[in-house]
Every structure is written in structure tokens, then in C-alpha cells.
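Here the complex is missing one protein chain, while the rest keep their positions.
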Amino acid sequence: MTMIDTTSYTLISEAIKTEAKRILTDGTVTAVVGYAAARRKGSVQPIVITTPEDADKLLFSKGAVNNLAVYLTKAKKEIPKTGRIGIVVKGCDLKALVGLMGESQLKRENLYLIGIPCSGVLGSIIQPDTELTEDTIAPKCLECDVHMPTGCDFIPQGAPITPELEKKYAAEIARLEALTPAERWSYWKEQFSKCIKCYACRQVCPFCFCEQCLCDRNKPQMVESTPRPAGNFAWHVIRAMHLAGRCAGCAECERVCPMDIPLNLLNRKMAKELKELYDHEAGLEINEKGPLSMFNEKDDQSFIK
Amino acid sequence: MHPEKQKHDFEPKIIAFVCTWCTYAGADLAGTSRMQYPSNVRVLKFPCTGRIDPVFILKAFQQGADGVLVSGCHPGDCHYIAGNFHARRRFATFRKLLEFVGVDLQRLQFSWVSAAEGGKWVEMVTDLTERVRGMGPMVEFKELAMEEQWSGAINTEELKEAYEAI
Partner (left out) sequence: MQKFITEQNFNTLIDRLIGAGKRVVAPKLNAGTVLYEPLSGSGEMVLDQLPRRSGKEAFFPLCEDIVSYEKEGQKVKLTDIDPALFPETLLVAVRPCDTAAIPVLDAVFSWDYKDQFFLERRNKTTIIGLACTSSDDACFCTAVGISPDDRRGSDLFMTQLEGGGYLCETHSEKGEALLTAHAELFTEPNSQKAKPLAKPEVEKVDLQKVKAWLDNNFEDPAWDSIATRCVGCGACAFVCPACHCFDIVDEGTEKSGKRRKNWDACGFWKFTHHASGHNPRDGQPKRYRNRIMHKFKYYDDKFGQTLCTGCGRCIRLCPVGIDIAEIVGDISRKN
């Protein structure tokens, strides 16, 4: 079993503290969104700090799983949106911020980005006191192409160590694609039937920033709000569709699902199709329009009679 | 004189989402030209294919449709200039998603039918109806709609009868 070396996270944590203290002291930012230790060994919580004294609480570790970009969206009204805000970002989180900038939700000049040279984080923090290995690392980290984020305002020194490991999503998508429609139907039926409609997947998603979700509306009711198999199926299909071409691949939906539904498989499948169809990929370049809000006259229409 | 209507064991329910400018007018032309096509299709008129949200297609299947037809203006003919171009990308993506969750795409047909193509409308509706008839009812969504979480399910025979009697 391959262990993932995370010794660099100690120095990175120190650098985050120093930088946060500096930018809060000199007034560059009004607040910093980062990670802090929680009670359980290895567990980490998101934290918003506004004073230089609190900067010592900040850290980065294998348990720093959250995509903090979610706190900067308009859905999270509790976080002050005045002035410039500092935020600790992994490469995957940065992609989400870039997506939000593309959708005119955030302005680059209002952010102070502290990028993390990231070797990977845990796939689940149900038991946070877990070694980071090829089995416990988040599957998204195995397919990560932004271990070293770019375009940030500050990046602590450190070189991510990323051994070549098997890509789990690609293999699982290929397995499902090879099944018959009926087999795929029963696979997803079983998975979605576990859903309890706690909406954790929606609430942690940086792109689910609608003032009122379509699925919370009842006039007209497009999706049954009851956590029965039928309503669950509709919810997950609509969720995947609304994220197609927008999802940045942070896989938070999948990590937080209390029922272990492999939600990111749907997002990855959509990403794969959009790459094939329209050569779109979530990246670090700000695009004003996503693949589904633009078109090309020569787009494929072989499926239309 | 209408030709004798053939009797079938299964009459599929087909929902057609059409744009008002082209396909709806095309269907109208088929009607005024007294062309015959299966009465299985229920037409829902929209301002543009760009207004046809993928959730409508899903909802149609969930509410008991056996097949869904989505039809609008040919590329370049959109009354709103680009509505159908946007719709094309959206549908291309949505069908990939439906396919991935196990919906048989044979039940979902997209087409461009202009106001002058009454014959093409007839062909589209007839093809889809016959194809879906051959496939049988869309049982997956109907079964799903009947399913309950175990905790809320009441399995007693009496209640099953009571439900069936409703």
C-alpha cells in the first residue's frame, strides 16, 4: 500500500499562519477563510477569521477536505462580503473559484488567494485520524492536475509529492458504461434509493448558489420533495444536469453524502461527455461562458432527426 | 373516409414537446392536409426549443410517458435566432446523462420539423410510436413511482387491495 507523504503540510501550515497574520494586520483583507483543528484527532473545520490573533488557528492537513469556495457564494449570507477576503485554496477549490468568477459571482480583485501545494487529502473524514494512503486518499486527488495551483497571491513553499496511482473514477465510469441500460438503471436505483434528501450535496456545492433551488419549489413542483425512490432519482438527475459544464470536480458532494452515494461519478461522466462533445474542461482560466451557455453552429446533431 | 384503425394490445403514451414557430405549425399543416398519424401523441407547445427544460422530459417519463419527442426549428431558422442552438447542446448532454442512469434512448427522439414539413412530422410521430410500441411500456419509471422506502411502506394485503381499489 502506497503511503502519501504529507510532511510538507507542517511547513505549509506555518506559512499560512504568517501570511494570514500579515494580510489581516496590514488591512489587505477583512477576513480569511481557512481550516482550523477541531476536537477529534486529525479533524479539521472551516473557519472564518477577522483578527490577526486568530491567524494562529489556521492550518493545512490531510483532513482539510472542504472546498472553502462555497463560503464565498451568495448562498452563504453569514460570511461578510465586504472588502477583500483571503481564502485558502487547494487546486481543485481554485477551479471552483475560477468557475464562480466566470459566472460573475466573484471578482478576482476581491479575493486574496492562498494556494496550497497539495499532495492530496482524505476521501472521507468520518474517521479523521486515518493515514493518507492510496486507499484513503480522495479519489479526486488521483486524477488531479492542479497539485500546484497557479495564479494565486501567495503560495507557501513546497513541492507536492504525487505518486502515480490508479484512477478510480475513469475505471468505474468505464465499468458502468459497459453495462446494459437495465443494469445501469438498477445500479443507480439502488444507490439513489438510499438518499434521504438531506441536501448535503447541494449545500456544500459552490455552484449550487441559487436563491431558491428548483427542487425546493412547489408551484409548480418539478421534482418530488419526498425522499422516495422516484423523487430521489429525479433530484440526482437534475442535480447532475444543472452542474454539467459547471462542476469543477472538487467532489465535495460525494464526500459529504451521509449515505455514500457515488455522486461524483455522475459529475465526472458529464465532464467526460462535455470534453468529447465541446472540448470543455474545468480549469484555471476564467471563461465567461460555459459549454452549455454557448454554441457552435457546427455542433454535433447526429442524434436529431 | 378514415381507414379502419388497427387494434393493438399496447397503445404507448407519447409526449411531444414542440416549438410553436416550426414544429407546431408543421403538425398543424399535417392536420389541415388531412394526413393521418397515430393519436398516441400529446403535443405540448412551447415558445422555443430553448424553453424546453430537460426537467420536462424527465417529468414526462415520471408521469407515465412511454416515449418523448422533442422537436423544433431547423438550425438557423430559430425565431429567436439561437434558441435551438442552445437547446441542441443541452439535449446532447441530457441524453448522455439519461443513458448513463439507464434510460433507453430509443424512447427519446429529437427532431427538426419546419412549418412546411407536415409529412416529416407524421413520419416522426409514426416512427416513434411504432418503435415504442415494439418496446412495450416504460415500466422503469412506473415501478420507481410505486416504490417506497421500507420504513414508510405498508405491505399488508388489505392495504394493497385498498390502494388498488382507489
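Here the chain labels run A and B in written order, and each chain numbers its own residues starting at 1.
Definition applied: a contact is a pair of C-beta atoms (placed from the backbone, for glycine too) under 8 Å apart; a residue touches a chain by one contact, two chains touch by 3 or more.
Because the structure is predicted, anything quoted here is derived from the model rather than measured.
Undergrad: Considering the full assembly, with which of the depicted chains is the omitted chain in contact?
TA: A, B
Undergrad: Looking at A:11, A:38, A:165 or A:214, which residue reaches the missing chain?
TA: For the chain that is not drawn, the touching residue is A:38.
Undergrad: Among A:52, A:227 or A:283, choose the residue that contacts the chain missing from this document, as touch is defined above.
TA: A:227
Undergrad: Considering the complete complex, identify which of A:53, A:145, A:260 or A:285 is in touch with the unshown chain.
TA: A:260
Undergrad: Out of A:66, A:119 or A:264, point to the residue that touches the absent chain in the complete complex.
TA: A:66
Undergrad: Going by the touch rule given at the top, which residues of subunit A touch the chain that is not shown?
TA: On the subunit A side, contact with the omitted chain comes from 38-41, 43-48, 66, 70-71, 76-79, 125-129, 190-191, 193-194, 196-200, 202-204, 216, 218, 221, 224-228, 252, 255-256, 258-260.
Undergrad: Which residues does subunit B use to touch the chain missing from this display?
TA: Where subunit B meets the chain not shown: residues 63, 148-152, 154-156, 158-159, 162-163, 166.
The rule is short, and it goes like this: only the chains that are shown with their structure count from here on.
Undergrad: Centroid of subunit A to centroid of subunit B, CA atoms only: how many Å?
TA: 35
Undergrad: Where on subunit A does subunit B make contact in their complex?
TA: Within the complex, subunit A contacts subunit B at residues 176-177, 181-189, 193, 214, 222-223, 227-230, 233-234, 237-238, 240-241, 244-245, 266, 269-270, 273-274, 277-278, 291-297, 299-301, 303-305.
Undergrad: Going by the contact rule at the top, pick out the subunit B residues touching subunit A in the complex.
TA: 54-55, 58-59, 62, 75-76, 82, 85-86, 88-104, 109-112, 124, 140-141, 144-145, 147-149, 152
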